[in-house]
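Reviewing the structure listed below.
Note that one protein chain is taken out, while the other chains of the complex remain in position.
Order as written gives the chain letters A, B, C and D; numbering starts at 1 within each chain.
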Amino acid sequence: MARKIPSKIGLKVRKPRQRRRKIGKAPGTITYLGERSGGTSSIDLLVYNEDTYEKSTLERLEDLEKTPGGTTQLVNVVGLSDESVMSRLGQMAALNALTVEDIVNTEQRPKIDEYEGYIFGVFKMLYLNGDKKIVKEHVALVLQQDRVYVFQEIAEDVFDGVRQRLEAHTGRIRSRGADYLFFALLDALVDNYFLVLEVTEDKLDALEDEVYLKPNSETAFRIQQLRKEIISLRGWIAPVRDLITRLIESDSPMITKDTRLFLRDALDHANEIHETLQLQREMAFSLMDMYMSSVSNRMNEVMKVLTIMASIFIPLTFIAGIYGMNFEYMPELQWRYGYFAVWGVMGVIFIALIVYFRRKGWL
Amino acid sequence: MARKIPSKIGLKVRKPRQRRRKIGKAPGTITYLGERSGGTSSIDLLVYNEDTYEKSTLERLEDLEKTPGGTTQLVNVVGLSDESVMSRLGQMAALNALTVEDIVNTEQRPKIDEYEGYIFGVFKMLYLNGDKKIVKEHVALVLQQDRVYVFQEIAEDVFDGVRQRLEAHTGRIRSRGADYLFFALLDALVDNYFLVLEVTEDKLDALEDEVYLKPNSETAFRIQQLRKEIISLRGWIAPVRDLITRLIESDSPMITKDTRLFLRDALDHANEIHETLQLQREMAFSLMDMYMSSVSNRMNEVMKVLTIMASIFIPLTFIAGIYGMNFEYMPELQWRYGYFAVWGVMGVIFIALIVYFRRKGWL
Amino acid sequence: MARKIPSKIGLKVRKPRQRRRKIGKAPGTITYLGERSGGTSSIDLLVYNEDTYEKSTLERLEDLEKTPGGTTQLVNVVGLSDESVMSRLGQMAALNALTVEDIVNTEQRPKIDEYEGYIFGVFKMLYLNGDKKIVKEHVALVLQQDRVYVFQEIAEDVFDGVRQRLEAHTGRIRSRGADYLFFALLDALVDNYFLVLEVTEDKLDALEDEVYLKPNSETAFRIQQLRKEIISLRGWIAPVRDLITRLIESDSPMITKDTRLFLRDALDHANEIHETLQLQREMAFSLMDMYMSSVSNRMNEVMKVLTIMASIFIPLTFIAGIYGMNFEYMPELQWRYGYFAVWGVMGVIFIALIVYFRRKGWL
Amino acid sequence: MARKIPSKIGLKVRKPRQRRRKIGKAPGTITYLGERSGGTSSIDLLVYNEDTYEKSTLERLEDLEKTPGGTTQLVNVVGLSDESVMSRLGQMAALNALTVEDIVNTEQRPKIDEYEGYIFGVFKMLYLNGDKKIVKEHVALVLQQDRVYVFQEIAEDVFDGVRQRLEAHTGRIRSRGADYLFFALLDALVDNYFLVLEVTEDKLDALEDEVYLKPNSETAFRIQQLRKEIISLRGWIAPVRDLITRLIESDSPMITKDTRLFLRDALDHANEIHETLQLQREMAFSLMDMYMSSVSNRMNEVMKVLTIMASIFIPLTFIAGIYGMNFEYMPELQWRYGYFAVWGVMGVIFIALIVYFRRKGWL
Partner (left out) sequence: MARKIPSKIGLKVRKPRQRRRKIGKAPGTITYLGERSGGTSSIDLLVYNEDTYEKSTLERLEDLEKTPGGTTQLVNVVGLSDESVMSRLGQMAALNALTVEDIVNTEQRPKIDEYEGYIFGVFKMLYLNGDKKIVKEHVALVLQQDRVYVFQEIAEDVFDGVRQRLEAHTGRIRSRGADYLFFALLDALVDNYFLVLEVTEDKLDALEDEVYLKPNSETAFRIQQLRKEIISLRGWIAPVRDLITRLIESDSPMITKDTRLFLRDALDHANEIHETLQLQREMAFSLMDMYMSSVSNRMNEVMKVLTIMASIFIPLTFIAGIYGMNFEYMPELQWRYGYFAVWGVMGVIFIALIVYFRRKGWL
């Protein structure tokens, strides 16, 4: 009987397939690894300070250099597949070739590197799409003295809250420098992890109910899938904790003492996420145990029904068989009430067995 | 057949649902996350030193500043949901916006932060209510030079012992400063964890007896629930150990050498609690093993009954079947004592099988 | 069917019940937590040096101060339940209130604390009583310049060997100072742990044989009990290793270089005990695995018997059933040797099935 | 019934058999441990700098010394079995006897050692052969001021990409020194690990599908084999991470600051590989769990069929047996529609049982 694998849940464990394109190439070679090749990059520019706020779309890369002094700039690059544009952008922004390589390497694991003149970070942006599915996107941030670069593959992101605060002049975001902007973006990334964890939490709850109420052979598969999903999430989220710690402890002059205080707050959130993931992993693990015990219990139930039915009717059938024998001389057969006596004996046996199984707690 | 999930045991694993309200907001934004919004804050004030003791309820926040010198003050804030009051209180107490944010964030995990002029701690207060159920409350403590703030959501708490010692002038609590008061409150928190662990210990014992005496399909579920409860407790309790260590090792001038000695004692208790939790976790884990072996044993028992019944009566029924055949020429049927001979043969087979099963130890 | 829990093995996992009496009290409050309240304390005094050895029972606490100079004293306090005596003793011995609190706290976990003028240690004394049962007693040691205090609940202890060496002037114990005496007592404590481990080792061996030879439904329970016992032992014994290390590394002038060398030897023993406990724990853990496999094997055996009996006799009964039918026209019934032919067919089937099961290795 | 062990998958767990040849010999004794003894060594020489590139095969060992100054040399030694050649080569290259011993010791685990004048590394080269099988080869690298030695057993290797970049003058490999060449070779080694991990990833996926769709008794064996394979891979690959870290942190003047930057990049890859291996190991582990649950589910299914068939037909057979009895007085037998009434009763029982099993969800 054909049996189909249930549609896999949301995420896939990272497959290093795309990596293959990079093997044998020199390090620093800019090789786009994503699945959205062929597109172009669009570059948005936000220029602001306490007093001004200006949003524009960059036509030519060269315009980047014309931003006025005394402002902070947010350069938002969407679309990483055009290797030549990325390379030129890297040169204009004075980024190391290794940095640009990591920016376009959508398989790059989260990292923070300090280079001369800038701090560079790669993260996994996780959010829920319209169908409440978890979406994972590669995002790279670069912090320079007055400027933050955001590199992402598609326009949809988790930074709208930050942009709104910039535009609406909420809080003191516009009066603080680029390092605070960098922190605000990072904080937005981390905050969205909470929403993702809610989804896995819900799945865990649903699976727990399924294990308890109607376990079936696909339940084990679903638990396994969820386990893989949680492990993947951990792979993307867990490094962030160390990275923020490194930022806090870094002696880079670009990060002010105030921002370090805020980063400590973000670290707190990262710690909480880390703990929640640990908890979820442990839960998913013990869910399998519970499922196994549930399967055993079900089998016990099946076996009890079989045992009770067989144990009651096999002896009774034996008695009927006795009096179905064709011996010439069987005195009981001639008895007037032999037939009814046999029914009586059977009734007694039946009741005795019922009582026995009751006592054992099987009935 | 409808099967209901047994009412979940006491506690729930932390759900980050409320978090959602904070996502996208600037850090330092004061957002109450608890489930008791709409209430007001009431502020009690205890002013004492070696000689005086005065208890009052604060009508206006401004009165806080009128406390006499040379005294230690305990400011007890009950009700955290009014964000504007909390914000004003934070300004009057010279607390950082991030601190106030953590005070009203009832989902905040335990933490100790040192700021200029004060030490700030968030803890989970655990105690047993009237029904012996475990109650978890968010509590925040602030230690300043002469003053300790206690922030809590509801009036019920574990600090009555401390208040009584203050009022009754028991021991030397009134002659020591605010740091000792801070320690005493912390110590009361930790001491109550022992009571909570007793409850989980009792549940473990009860489950162990259940596994041994009458395991059923809900036992696994109950073990799983207890496991989750213990894991949750660990999440709330475990950080305290590190936090106290950090207090002891802190070089804050607000904590005297004497108080550090007392904190070492509290650390000792925290260590013991930590060990007990580890033990309980291990026990809950091995309980599942034991349950599985118990289920297997029960199944073994069921199978033995089936095997014995079937193995005895199926061969006997076969013999009866033989002599129920209608062949014209079956010599045994004409024998005078054929019928009784068959009974004899059956008896021998019956006894042989009984002996066989006895030897195997199945009967 | 009523089923009883087998009498629990020896030890119980620590229950923090008595703790409750301390909750809400000020730290440093002297609260006896043991189960032997109502008794009195008796104090024995050994005064010795290279040349003299004097043993006496202290009538009045004040006599403690009259011990001659140039001697080492061993003060042995038996019975800790009289809180007022303990408190006075603490004052006379210049012990911190926290120390006295720990001395009478029979639930105190093992610890070593250095105070000014003395080193204080709490340990769990483990030994075998007359019935070869493991006994656990609380013992506290205080090392001062020329004096060692031993606090214990009952007179029976593991220090007789040390006392004999003192009395008999064996080795150089009388020519070394109080620190060596402290070490000797500690060493006696640790040495007795080996005897206790022998007992658990024997239990492990006995259980392994039981699992192999005659596993029953109580075996799992017994394994679980032993696991708990080993975990408890670990909780009492394991800290000793760290405590001795701390003593060796301590810069207290009271511990001479020579004694540190001896302590290194005791550390060696503590390490060995620690490893043995790890081993035993691992063994107890894998014993449960083995038990499970044993249960499965037994079930396999049961199922094979059922399968063989049913598979042989059900088809044969079917054949007998065929010729028990009452159709008017059944040619075989008229055959002269029909009956015997049926026996022949049945015999062939019987033998074929036996051969089949033999081939499968089930018979 | 004979049952064969399925052909083992790809790799074998390291067997220290060859080791035996070394036991009892003095350290520094050059003993070839590989399986390709009897061959000869061929030595290829690449001499290059920014401007020149010359490739030659070394006829005589002595020619090594005639390489022109101002160039970087790559000495590629293929075939390690001739112990006397290796020994002479070691002397000419000024290598310590212990180094040469490790070079020819094909069982040597990965290591990096710094000696005076050179850095020495042993690695496991992993790549896929024509049949997509994983091949493991021993490779040793020596970095001297201007020269890199590569020692390998067979000509096939993973360094062709590096050689092509040298020949084609791609990137800046020819303008950088020997340390960059050393890094490039190391990077090529690490990059190939990704390809190997793809293979194990594929095997994991295939096994997961097998567990889900058609688990059989060989599945467990295959999971076990894959687990062993992953463990072996980890043994060969895992040390590389530490070794690269040591290179980065080494204060050897032979490694320039620039190369350290590149090594950091390689470390990044090594970290990713390490994580992937951890993930795969965890997956292989949980696959066994899933297989067990799958086996239990299958057994449940088998038992349900048995229970349903037996529970339905055993009672019906009993009823038929009743009316097969030969009592003289059985009133039902004379009833006109007795036979059809029995069919009716049987039908009712049949339907009732079907409904019962449906309700239970077994049908």
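The rule we apply is simple: a contact is a pair of C-beta atoms (placed from the backbone, for glycine too) under 8 Å apart; a residue touches a chain by one contact, two chains touch by 3 or more.
None of the values given here were measured: they were computed from a predicted structure.
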Notebook entry, point to check: Looking at D:Lys55, D:Arg88, D:Lys111 or D:Arg172, which residue reaches the missing chain?
Noted result: D:Lys111
Notebook entry, point to check: Which listed residue, D:Val85, D:Leu128, D:Val199 or D:Met292, touches the chain dropped from view?
Noted result: D:Met292
Check: So which of C:Ser37, C:Ser175 or C:Asn300 would be touching the chain we can't see?
Finding: C:Asn300
Next item on the list: Determine and list the subunit D residues touching the chain excluded from the picture.
Entry: 3, 5, 13-17, 19-20, 22-29, 96, 98, 109, 111, 113, 214, 217, 220-221, 224, 227-228, 231, 235, 288, 291-292, 295-296, 298-299, 302-303, 305-306, 309-310, 313-314, 316-317, 320-321, 323-326, 330, 332-339, 342
Checklist line | Absent-chain interface as seen on subunit C, which is shown | finding: 160-161, 164-165, 170-171, 173, 184, 187-188, 191-192, 194-195, 197-198, 201, 208-209, 212-213, 261-262, 264-266, 268, 271-272, 275-276, 279, 282-283, 286-287, 289-290, 292-294, 296-297, 299-300, 303-304, 306-307, 310-311, 314-315, 317-318, 321-322, 324-330, 361-362
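The definition used in the following text is that only the chains that are shown with their structure count from here on.
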Item checked: Chain copies touching (subunit B, subunit C) - same or different residues, decided at half shared -> different
Note to self: From the mean C-alpha coordinate of subunit B to that of subunit C, what's the distance rounded to whole Å?
What the structure shows: 27
Item checked: subunit A, residues touching no fewer than two other chains -> 292, 296, 299, 303, 306, 310, 314, 317, 321, 324-326, 330, 360
